[in-house]
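Only one protein chain is missing; all other protein chains are in place.
== subunit A ==
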């Protein structure tokens, strides 16, 4: 299947004289390795193939390892660790050189392929020797190589990353301002991988004081160290516990640094910083309100307007979305209809809706739906903007997850803000216009989908139509678009909520009297 494609892409044919069995094993291995490859690619960890000091005599060999080569690597790893062990123990002349060579050898083995022989290295006891090599006062080269090895070990599976626990305090210590930049960066990288593993390890790192030094590393204007530190920080604060995010926003100079980078940094650095903002705004209300009071919205809008890098646009858009969703002040006080910032926000959201990238379309629609959940003036603003035509088109043509978000926008445009417990009023003008522009089939389509949330949304919109269209046109319109059929589906549906909603509507609007009124046609 597709896995064969993965196995054979860009490889020179392997000279092999073995028969079917071995070939089959190779294929199976390719499948497993292929699966592992996929999983490793979507993990939040990053393998270090080229050193932070720019020393790149390492040839990057991207191809997949098959059976024989993988086991060769494992053997090499074991012997390299053995070498390291004796180098660490050795106290005589040239000890430092010996250690550095042994570390370098191990590092090379761990950097060569996509699947470093982590397990073999751990089995041979690598961690304790590496920790010894991190001791204070060690020469930079030694620290660098040791941290590099640890980085790649931490890029593996959960248990493998956990093995780094003994090394954490030292790695954190070497983030200090007295460390050389390449060393600090390499330690940050290793810590970023550990943080990317899970919240248990994140909590340990936080309690060991990893956050302040990483935050400080993010403050200079430029350099790969700043970028690596920002990335590591984003992994560290991603929660679900908001305490790290709250701690970060309180570090002196962090907000200023974030704003500075969002404004001036190159796209790579801005991307990592934007992810930090994503987590700050999603997790911490304190962070959100501090950010909102700053210039950040303006800067995010600028980036959205000028950049074409998907990598950058995703976190910037999401930060905007989080800020709008998280703090009603944003909508009320800053994104006031009529202010320039508000128009610009709509503009950039339109740009994202037009993008070919699914994630951007979906999340832009989400942001719009939250703005549309604001005041009547906000709804009017969106209604009369360029967004509307786009949204209507997306409702009929886009993939499902985008259509769902668009449905939220359009529905919110038709319903006035909730006031207390009363049933919200319809904005009939918008409803009539949207129906006139053909949005009803799209909603009925959602009713037919397998997703209960979407079906619910569709039914709620149908209720608006049935109740709110003038002259009692609602039922006829719904019937014309096969809405009754769509509702009938729920008669044998297992979801009671949806069953009751659908049955309730049918009962109320398509009862026995339906169609028999005396009004002229």
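Details
FYI, a contact is a pair of C-beta atoms (placed from the backbone, for glycine too) under 8 Å apart; a residue touches a chain by one contact, two chains touch by 3 or more; residues count from 1.
We take it that contacts and distances are computed from a predicted model.
From the set "3-methyl-2-oxobutanoate dehydrogenase (2-methylpropanoyl-transferring)", "Sorting and assembly machinery component 50 homolog, like", "DNA-directed RNA polymerase subunit" or "C2H2-type domain-containing protein", the protein name that UniProt assigns to the chain left out of the figure is "C2H2-type domain-containing protein".
Contact with the undisplayed chain is limited, among A:372, A:387 or A:469, to A:372. Mapped onto subunit A, contacts with the missing chain fall at residues 2, 5-6, 9, 38, 41-44, 46-47, 49, 60, 62, 114, 238-240, 275, 278-279, 282-283, 310-311, 314-315, 318, 322, 324-326, 328, 331, 356-359, 362-363, 366, 369-370, 372-374, 379, 396-401, 408, 411-412, 414-418, 421, 423-424, 441, 445, 448-453, 456, 460-461, 463-464, 479-480, 482, 484-485, 488-489, 491-495, 500-501, 503-508, 510-512, 514-516, 521.
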